[in-house]
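On to subunit A.
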Amino acid sequence: MAWLIFLLALTASLIALLMAPRLLAPRRLTRAKEVRFEAGNPPYGKARRRMVMQYLGYVYLAMATESIVGASIALYLIDAKVLWAALVAVAAAAATAYVAARGHD
Partner candidate 1 sequence: MLIEHIRLFAVAVKNALRGPITIDYPREARDYSDRLRGYIVNDKERCISCGLCEAVCPAKAIKFSVGPDGRRYPGIDYGRCIFCGYCVDACPTGSLRHTQLHEVVWTHLNTFAKYAEGDPEEVDGRPRRSLL
Partner candidate 2 sequence: MIRKVEGLLRLAAKWGTKWSLWPPHLVTACCGVELAHTFGPAYDAERFGVLPMPSARHSNLLIIEGTITMKMAKFVKWVYEQMPEPKFVIAMGACAIKGGVFYGSYHMVPASNVVPVDAYVSGCPPTPEALLKAIEEVQKRL
């Protein structure tokens, strides 16, 4: 039950925190506050532009390696006898990722 109390109390305190300025703080909306912040300039152009693809390889690498490592940990937790298989999988994944990341620059 403690976890439920923890979650509820944490959520309640956070919501109270977010509601507090609405009740307590002065409000005066202007047009400048309504638009997005652009370091003192009036905003122009689109905010979401084309992503830098340069380092995307690392993200793919992370997804691939992470899935193998995660699966190994999960399998090890389910059955401790597969430790050796898990170790081999992790070692192979880490070595592949290491070599792959070397060639990425």
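The working rule: a contact is a pair of C-beta atoms (placed from the backbone, for glycine too) under 8 Å apart; a residue touches a chain by one contact, two chains touch by 3 or more; residues count from 1.
Behind the choice of candidates: all candidates are chains of the complex that A comes from, given by their letters.
If you're wondering where the values come from, they're calculated on a predicted model, not measured in any experiment.
**Q** Pick the one that touches subunit A in this complex: which of 1 or 2 is it?
**A** That would be candidate 2, which touches subunit A.
**Q** Taking the touch rule as given, give the residues of subunit A at its contact with candidate 2 in the complex, in rising order.
**A** Within the complex, subunit A touches candidate 2 at residues 24-28, 30-33, 37, 40-42.
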